[in-house]
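Note that one protein chain of the assembly has been removed; the remaining protein chains are unaltered in position.
== subunit A ==
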C-alpha cells in the first residue's frame, strides 16, 4: 500500500510538472494566437502540420445515411463537406467567397447569373470539370425525380433556361424571367459539383478536399487526401475519418479518451466538462442562427398586430438564452441576419415590458388568452421557458410536443404557435426560409403587401446601397408587425483535442466541418 501511494503521488507531480511546461511554452509561443473563442488551449503549433488521420465524431448513426451531394440524409451533409466543392465557399461572417468559380456575378437586374470556373480543375477520379458537369449538377439538384428536400432553396432556377456559354462557363436564368440575387447563398449549401457519371452509391465522386475510401452507413466513413484539390497544399491530413455516435455522452467520453479528435456540435451541458479538461479545446461559434417562435398571423389571436407585439414584449430574452440555451447565445430583436450588410441597425432593441404587453392584450380584447405552442421534442426547452414567462402576463401557453414528422407534416403551416429557427444566412436567403413571398415554409403565414413588394425588389437589386434601403424598410415592417418572435441567436459549440489546429469560432454553424483547413498535430 505505501508503495502504491507514493507512486500515485509521483505520477501526480510529474503530471503537474508536464502541464506546467506545456503551459509555459504556450505563453511563449502562443501570443499570436489570440482567438478569444478558444477556451482551455494548451500549446499548439500555429503552422499547419501535414499528415495523420483526423477523426471527427458526429451525432448520427442513421442506417439510411448516405453520401448524396444533392439529397443528403443523416450526417450526409457533414460528409458532403469532405467530398464536394461548390462554386462558392462560406466566409466566417456568413458572406460568400468564390470557391471553384473564378467569376460568378449577376447581371444588372439579377435576372441572369454568369458563372465561370477556374481552369484545370479535376474531380477525384481524374476527369476535368467542364460546363457539362456544372449543368448536370444543377439539373440533378433541382430534378423533380430526385425530389431533394433542398431543391426548394433554388426553386427559382429555370431548368429549361440553363445555358452553357463555353467549356468553363454557364448562365443561369430564373422562372418567369424573375430576378434572384441571393443565388450564391442558396446554391452554395447543396450545390456540390459532381461529374456527369456521378452516382451517390457506386460513384460518389466530387471535387472536395477528401476522396472516399469506404463508407458504412450508421457507423463510419473513411476518406483519403485529394491531391488535386483546388486549394494548393490543402487539405492537411492524409486521412479523414467521420465516426458516427448515437448519443452525446458516449461521444464526449470518446473525445476525452482520445478515440476521436473532434466532436462536432457538442451540448452546452457538457461545456464545463470540456473546459475543465486540459487536453481539450472548446470552440464557441457565436452564430447568427436565430431561435424564435412563429406566430401564425392567419389565425386568431395572432391576426391582431397588437397581440403579436404583446407576445414579443412579454418574452424575457435574456432568460430565454440563460435557460433555453444554457447561456450560449445573444439576444435578438425579432429580426434575422444581423451580419448582413443590409441589416437595419437603427431599429431599437425591443425590451421586456410586461405592463405594455398586458395593456396591448387588453386593447386587443385578448386578456386571459390561451394559446397552444406546438413544438418538436428538441425545441421544447425554450418553449417551456416562454410559457412560464407568458404566465406572468396572464397568458396561458400550453406546450404540446409532437413528433418531428408530424411537426413538419401537412400541418406544418397550420400550427398556431411553433418554434422557428434558421441557420445563419443572409437576409434574403433567411427570408426565403421564413416569411418572404415564395418562402419554403411560411409558418407565420406573414403576407404583408408592402413587405412582399420590398422583398421582391430586393431580390432583383444587386447594388448594395439600393438594396440596403429596401431591406431597411422591409425590416421596419417585420419589427413592427411581423409574425416572428426572434429572441436569440445561438452559439454552436465544438470540442476538439488540443492537438487539432485550424478550428476557430466563426459566425457560421459549421466551424468543425471545414475539413480542408483542419489539421492534426499527430507527431
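Worth pointing out:
In the analysis below, a residue touches a chain if its C-beta (ideal position, glycine included) is under 8 Å from a C-beta of that chain, and two chains touch if they have at least 3 such contacts; residues count from 1.
Please note the rule applied: contacts and distances are computed from a predicted model.
The chain that is not shown carries the UniProt protein name "ABC transporter permease", picked from "Sarcosine oxidase subunit alpha", "Fe-S cluster assembly ATPase SufC", "ABC transporter permease" or "Aspartate carbamoyltransferase".
Checked against the hidden chain, the listed residues A:169, A:248 or A:457 yield one contact partner: A:248.
Looking at A:71, A:116, A:168 or A:270, the residue that reaches the missing chain in the full complex is A:270. Only one of A:51, A:286, A:322 or A:341 touches the chain withheld from this view, namely A:322. Touching the chain that is not shown, out of A:95, A:388 or A:517: A:388 (per the contact rule at the top).
One of A:98, A:254, A:354 or A:380 touches the chain omitted from the figure, and that residue is A:380. For subunit A, the residues in touch with the chain missing from this view are 248-249, 252, 267, 269-270, 272-273, 319, 322-324, 326-327, 377, 380-381, 384-385, 387-388, 399-401, 403.
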